[in-house]
Each structure stands twice: as C-alpha cells, then as structure tokens.
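The other protein chains are all here in position, but one chain of the complex has been omitted.
After this line comes chain A, so read on.
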Amino acid sequence: MSTVVLPGQHVPAQHVNLKLGPGLLQSTGSSSGDASTAPSIIATRAGTLNHSANRSKWWVENNSRRYVPAAQESVIGVIIQKAGEGFRVDIGSAQPASLDGLAFEGATKRNKPNLKIGTLVYARVSLAHKDMEPELECFDAQTRKAEGFGDLKGGFLVRCSLAMCRQLLDSKHFLLPLLGARFPLEVAVGVNGRVWVTAKDVREIIGIARCIEAVDPDGGGMDEAGVMDFLRTLGL
C-alpha cells in the first residue's frame, strides 16, 4: 500500500474519474504525441504514496514544517493587517493570505466583522494557486453558514508539524479522544501546523499542548501508553 515516491517519479495512477491530491501532477504535452496513451502522473514531492480504496483518489503524504496552501483545506491564521475591505492573514505559507471582509456568516456591506490585528481565525482556503496569493473564507460558500469557521477567542495556539495535525484530524487517532475522556476541551485543527485548543483550566490547556508536542513525530512520537503515563505525571 505505502510506496515511497521521489519528485519526478511516475505514479501508476489510473482511473476513469481520477482525482489528484497534493504532491501529484498530471504532466501535459507528452513528447510522444500519442493521444491514445493515458495521462502520465508524476510526483512533485517526496513522501509516501497513498490512494483511496477504489483507487480514484491519489495523494502523497510527507512530513514538513512549511505549509503550502491547497484549496478546501481548513487552516488557522493570524490577522496581520487590515487591507481595505478585508484582512491579510498569516497562515504560515510563503505569502500571507487574503480574507475578504464579506466572507463571514451574516456579513453585509454595512455590517462587517471588525477583527483586531493579532486575532486568530479558523478559515478555509478558497483559492490556492501557485502564482497568486491564497484566499480564505470563513463560511461555506453554498449555505453561507459559518460551519464552525470564524474568529477563535481565548484558548491557546499550539504549533506542530504538518504530519501531526493531519493525524489529529484522523478520527481513529488516539490522542484527542483520550484527552477528551479526562476533561472537556475544545479543539480546532488547521492543517497548516497549528492547533487551537481551549479547556477550563490553564493546567489542562498546558497539558494538551505538551501532549501534542510529545506525540508529534517530529518531537518524540510518544504512543498511547506513553501519553497515559505522561498525563499521570502532569496530574491530569
């Protein structure tokens, strides 16, 4: 199932309705000029190759620290500047993203959210093109409902590796259910290596932050039993 690919390597992805995820590229303009050949897919980054059960969706997974925006991903950003109608947001990518003032639930021309510089927002990447700055939105474009997006008040922001936050989004991962069984907590996971957490007590928030850091494959990669012991030493 998991094969390692390197940039430039051909990937045997074939399906009638093929969908390519991050790290894969359909190379156009093949030199042979033969129209009957299937489009050739190459990897653009190193990592393990994964595909969905029916082999229609393919993607490359790897661990890095620098986030490269991709459309439809949920991210956590910090407002760094107000720019005309909207905001400029730092999402940890090479360029800051732009967030339109009207891309919020219930926002109108007259009634726009007034976010201070330094506010955390949970948003979705609506446009990610390699030659343009990424664009964010804080609502579902179809329903115009917030769907959990918007500014994040209180709590704390934990920074982790990109592999870690993808693992946290996996419902089968042990960490968040384990913590949630001990005390109530609220979490927003952005795939840009930022996790916003909040709980009732300061100690609990510090505990969550330290657990995420300990489980992070970049900084220890602690397993479930290890986290249990670790929580006991923290007195949570």
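The working rule: contacts are C-beta pairs under 8 Å (C-beta built on N, C-alpha and C of every residue); 3 or more make two chains touch, one makes a residue touch a chain; residues count from 1.
By definition in this document, contacts and distances are computed from a predicted model.
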| item | value |
| --- | --- |
| Chain not present in the shown complex, as UniProt names it (candidates "Transcription initiation factor IIA subunit 2", "Exosome complex component rrp45", "L antigen family member 3" or "Elongin-C") | "Exosome complex component rrp45" |
| Option from A:Leu25, A:Ala83 or A:Ala209 whose C-beta touches the chain left out | A:Ala209 |
| Touch criterion as defined above, residue of A:Lys153, A:Lys172 or A:Arg232 at the omitted chain | A:Lys153 |
| Positions on chain A contacted by the hidden chain, ascending | 78, 80, 90, 116, 118-120, 152-157, 196, 202-203, 205-206, 209-210, 219, 234 |
